[in-house]
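Just dropping this structure here.
Note that one protein chain of the assembly has been removed; the remaining protein chains are unaltered in position.
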Amino acid sequence: MLTAMIAIGALAGLFGLLLGYSAIRFRVDADPIVDQIDALLPQTQCGQCGFAGCRPYAEAIAGGEADINQCPPGGEATIQALADLLGVDPKPLNEEHGEHGEKMVAVIDEQTCIGCTLCIQACPVDAILGAAKQMHTVIADECTGCELCLPPCPVDCITMVPVKRDISQWKWPYPEPDHPEIAEAGK
Amino acid sequence: MEFPTHSSPYLPLRNDLSRLMATVMLALVPGALAMFWFFGWGVIFNLVIATTTALLAEAAVLRWRNKPVRAALLDGSAALTGLLLGLALPPLAPWWIPVIGSLFAIVIAKQLYGGLGYNPFNPAMIGFVVLIISFPLQMTLWSPPGGIMGLEATGFLDTARLVFTETLPAGASLDSITMATPLDESKTLSSLNLTWQEILSDPRFGNYGGYGWEWINLAFLLGGLWLWKRDAIQWHIPAGMIGSLFLLSLLFYIADTDSFASPLFHLFSGATMIGAFFIATDPVSAATTPRGRLYYGAGIGVLVYVIRTWGGYPDGVAFGVLLMNMAAPTIDYYTRPRVFGQRGEQDD
Partner (left out) sequence: MVTLLEKPATFPGGLHLPSEKSRSLTEPLTSAAIPARLHVPLGQNIGEPAEAVVKPGDKVLRGQLIARSLGYISAPVHAPTSGTVRDVGDYPVPHPSGLSAPCIVIDSDGEDRAAETGLQMDRVYEADPADIRQRVRDAGIVGLGGAGFPTAVKLNPGPDHIVDLLVINGAECEPYITCDEALMCCRPDDIIEGIRIMRHALRAKQVVIGIEDSMPNAIECLRKELERVGETEIRIVAVPTRYPAGGEKQLIYTLTGEEVPSQGLPIDIGVVCHNVGTAAAVARAIHHGEPLISRVVTVTGAGVARPRNFDVRIGTPIGDLVEQAGGYTPDVARLLMGGPMMGFTLNSDRLPVIKTSNCILAASRAEAPDPPHPQPCIRCARCADVCPASLLPQQLYWYAFARNLEKVQDYNLFDCIECGCCALVCPSHIPLVQYYRFAKTEIWDMEREREKADLARRRHEARLQRLEREKKALEERRARARKALDKKPKAGDADAKKAEIAAALARVKARKKETQAATGQADGGNGDGN
């Protein structure tokens, strides 16, 4: 009886040491989880999630303060990717934060613009060019469609237009699941 | 002028699922006829009951799952499962044996996994294994092959009465109308320390594979070769299974001709041929890469030999197939073919 206890105890101690040693010796320096989450977010910096940009939201998710379904621009794809990364169940987008829609870019009506620079200050990615008293314009390729420039504009000269998909960006559609069996299994 | 659009290719498609299943069913006919010849009406009862149950079960589950019933029944996969199970059952088994086997095969082994294409195990063999584990007594009710030792197969009415009401013909005992299969018998006899030569001299062992059984296996071989010729199956799995079974039995037979059965006996007894050409080749649960299919078939052959020679069951085809089903995804993973233009990278 006693020998058994000693033997088990010794074994436990030995394995404990071994595990402790290998934890230190073979530690994997993985990307901090915040970076991994941030990499999955769409980087619109729109703040619809309730945080001041994508990285703060990533930090909040990592800290357990925010849910994974608060990003309308990312939509279902982002929720799915986050769920995969964090090993949790995906859930539908929380509609309090907005709806997932088509990709948009801001366009400034250059006739109406008075050059107040308010939108320039609001743009999270510095995608609006211009100076005081001078007409502003949006660099379409760099605009994330966050809509943050809309509220500050005193003359409402900014409109959101859908991103034009040209022929080189066209995507083949997912084959129509003609057979209901296939449709269901694809979910 | 305006025209409809869809994705390529546009030529008429070459193959069809229902046609494929129909070809396999047609190829079963010689084997089924041979079984009928030797074992009588019980074979037909089994086929009819198992197939009907399979179709009804498939329809019921599909309706319950809110799936189109007609299209799925017409693909023929459920009927084929029923037929294969029916051919595997002893001819004098009571009616509820094929019913339970078919129900289990279709409902549990096939539909609960998602239906056609999603089942990891061969449904017919799951049904068979459930039966042989749960009802070992009923699963030994093989009648003596017709013509053996002057015995005739049980007649239509007697068989019907036996199957549906489980009452024996007047003056008969269960022992008088059933007989162990050669595979079963060879186990019993060799445990009595008889040599293989002595065993083989018994008339029940026929010329090389057991009386009746050698003809049944030949008939299935014929159907199988026709399937291969028609391009409905590929040679890899049957060749792997028959090849490994032959080599292994030859090896042991040469080492000790007294204690081990001959290769010919293994090839033409039990479910070897129907297993090699019709059961192991079920594509859904088998390995898919060319090299993988060869390993998969060879694995079944080895398991069949091991189970027959040292295991507790007379035949090992069902267990062999199911065990290799389990290994199929792994086999596929490690036998991925070398992609054109990739030198040696994936040649595991």
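The letters A and B name the chains in turn, as written, and every chain counts its residues from 1.
Criterion: a contact is a pair of C-beta atoms (placed from the backbone, for glycine too) under 8 Å apart; a residue touches a chain by one contact, two chains touch by 3 or more.
Being a predicted model, the structure only gives us computed values, none of them experimental.
Peer 1: Please identify which of the visible chains the hidden chain touches across the whole complex.
Peer 2: A, B
Peer 1: Would you indicate which residue among B:L137, B:A255 or B:V339 is in contact with the undisplayed chain?
Peer 2: Of the candidates B:L137, B:A255 or B:V339, B:V339 is in touch with the missing chain.
Peer 1: Identify the residues of chain A touching the omitted chain, counting contacts across the whole complex.
Peer 2: 38, 41-45, 53-54, 124-127, 142, 144, 166-175, 177-179, 181-182, 185-186
Peer 1: For review purposes, identify every residue of chain B that touches the missing chain, sorted by number.
Peer 2: 1-17, 19-20, 71, 75, 77, 115-118, 234, 283-284, 286, 288-290, 293, 332, 336-343
Quick note on the criterion: only the chains that are shown with their structure count from here on.
Peer 1: Starting from the mean Cα coordinates of chain A and chain B, work out the distance between those two points in Å.
Peer 2: Taking the average C-alpha coordinate of chain A and of chain B, the gap between them is 53 Å.
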